[in-house]
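A protein chain is absent from this complex, but the other protein chains hold their places.
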Amino acid sequence: MTDAVVVVALLAVAGCATAAVANRDPARQALILAVLGTSLAVLFTVLQAPDVGLSQLAVGSALTPLLIMLSVRKVRRRSAHGKDSRQ
Amino acid sequence: MNPRTRLWLVVLGGGGLAALLVAACLRLPVFGGPWHPYGDRAVRAALARHTANTVASVNFDQRAFDTMGEMTILFGAVLGCVVLLRQARDEHRDPPAPCEVAAPVRRYALIVLPVALVTGLYVIAHGQLSPGGGFQGGVVAATALHLMYLGADYAALERIRPIEAYEIGDALSASAYLVLGFAGVLAGSAFLANTLLPYGTFNMLSSGGTVPLLNAAIGMEVACAVVVLLARFLDQAVEIEEGSGE
Amino acid sequence: MNGWILAATVVLAVGLGTTLWGVATGPLGRRVVAQNLSTALVCPGLLLLSQGYSRTAYVDLALLLALLGPVGTLVFVRLLADELGDNPPQAWGPTWVAAGVGTVVVAVLCAVTGPGRAMVKLLVIGALLVGGNLLASRALSGGFPGVSRD
Partner (left out) sequence: MTAVMHVLPYLVAAYVFLVGAYGLATSRNLIHAVGCLAVCQSATYVLLLAVGYRDGGTAPVFSDIRPGSRPVVDPVVQALTLTDIVVGATVTALLLALTVQIAKRHGTVDPDELRELRG
């Protein structure tokens, strides 16, 4: 019956994936992608793949959110700059 | 094509794909089944070469050539980012105003930075024994350096991160992997063959032949690559402004 | 299924369920709080799983999450400062609950492991986890005077 924890992790991944697609604002999506990364790490652990879980935690918890948020910031600054040409 | 037609097309194609995927899922070997021919052979081969972490053995010994391909993709992606995010002629650098960070956050960052750096190096160094390895540890070590940006500001990060050094480190570690591969050829066997060094004692740091060396090269490569990548993004997001300056 | 895995299943189901709901709906501030809580609750779950599978090697996962989880939240705090500045989210109830779960799990595991290197590692994870999440939560609620939000 160790299947129960596998089912919990699978459902969390499916839910996070749905939410990540449904939220159209990139900043909010980045937050959900961070949680998706954590859920995937849990799934990999219960599938007995700690190496893969470490990889996912290293990438998903800080690196991907940082990359997406920096891009969001650059694009927003750019459009603010283009609209009222101050700064 | 208007959005409505496109949505119908997506639904049609997606529906067809979904049907095929479900049909394929029902014919796959059942989840959790006992039949893993490749896995069993990989475990036997790894134990024969005294590598405790079978996954590291697959990555850096049995499929080391494949990992070289992955490394090339990584190198190419970083090169692409560096070219795309360089400072264009119509842009200028505008050093951001120093940012005041709350004292507890600064203290936290300064305490956690060395801990995270050491953890990253530990994960790389024990790659052939316990879960971990160059890919994971490299990302952790590179992320650790960027605590400087969170704990202080961008200028402080730039002081501890001479970017040219990391670019050179990236190239050096990529070539170190190739050199280790060719060393196998010179020693009379095949490219990236794990026959150079003695296999050592099982479950010791120096076990596994060339696995720890290739692992270290990948760790350095990944760490340098991530630092260079994040540097380009931070430059764009924080420093580089449009317009050619005054 | 042993008791450790059962406990981990409960912690993960409750933790991931509530944080997924929190991060997918509502105002931006609440979403960042939920992201912070997701790492605070998943980390004890990973520790329980490591004990349940009786593999000490799996503890490295919890160590990495305890280190990098709060860092991820601080990234959002820093780069979303403008949006969060007007209406800083306050969520001390859930934060203390998560910190309590983390403390209890680490204490129980320490008692089971007994003194030694493994216990030191567990204590380091516990300190990083609870300290990091309380700090991230406080930074999030704008609880630090004299912070200029750029």
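Chains here go by letter, A, B and C, matching the order in which they are written, and residues are numbered from 1 within each.
Throughout what follows, a residue touches a chain if its C-beta (ideal position, glycine included) is under 8 Å from a C-beta of that chain, and two chains touch if they have at least 3 such contacts.
From a predicted model like this one, the values you see are computed outputs, not experimental measurements.
**Q** Could you tell me which of the visible chains the hidden chain touches?
**A** The omitted chain makes contact with A, B, C across the full complex.
**Q** Looking beyond the chains shown, say which of A:Val5, A:Val35 or A:Val52 touches the absent one.
**A** Reading the full complex, the residue touching the unseen chain is A:Val52.
**Q** So which bits of chain A touch the chain we can't see?
**A** Looking at chain A, the ones touching the missing chain are residues 2-3, 6-7, 10-11, 13-14, 17-18, 20-22, 24-26, 29-30, 33, 36, 40, 43-44, 47-52, 54-56, 58-59, 63-64, 67-68, 71-72, 74-75, 78-79, 82.
**Q** Of the residues in chain C, which ones touch the absent chain?
**A** 53, 55-58
**Q** Determine and list the chain B residues touching the chain excluded from the picture.
**A** Counting only chain B, the missing chain is touched by 3, 6-7, 10, 14, 17-18, 21-22, 25-26, 28-34, 36, 38-39, 42-43, 46-47, 52-55, 57-59, 63, 66-67, 70, 73-74, 77-78, 80-81, 84-85, 88, 126, 129-131, 133, 135-136, 138-139, 202-203, 222, 225-226, 229, 232-233, 236, 242.
Quick note on the criterion: only the chains that are shown with their structure count from here on.
**Q** Count the C-beta pairs in contact for A-C and for A-B, then report the pair with the higher count.
**A** A-C
**Q** From the mean C-alpha coordinate of chain B to that of chain C, what's the distance rounded to whole Å?
**A** 25
**Q** What is the distance, in whole Å, between the centres of chain A and chain B, each centre taken as the mean of its C-alpha atoms?
**A** 17
**Q** Spell out, as numbers or ranges, the residues of chain C touching 2 or more other chains.
**A** Within chain C, the residues that touch at least two other chains are 57-58, 60-61, 64, 68, 71, 75.
**Q** Mind pulling the chain B residues that touch 2 or more other chains?
**A** Those would be 123, 131-132, 136, 140, 143.
**Q** Quick check on the complex: what are the chain B residues that touch chain A?
**A** The touching residues are 53, 55-56, 123, 131-133, 135-137, 139-140, 142-143, 146, 226, 229-230, 233-234, 236-237, 241-242.
**Q** Once bound in the complex, which stretches of chain A touch chain B?
**A** The touching residues are 50-51, 53-55, 58-59, 62-63, 66-67, 70-71, 73-74, 77-78, 81, 87.
**Q** Touching residues of chain A toward chain C in the complex: what are they?
**A** Checking each residue of chain A against chain C gives 1-2, 4-5, 8-9, 12, 15-16, 19, 22-23, 27-28, 30-32, 34-35, 38-39, 41-42, 45-46, 48, 50, 53-54, 57-58, 61-62, 65-66, 69-70, 72-73.
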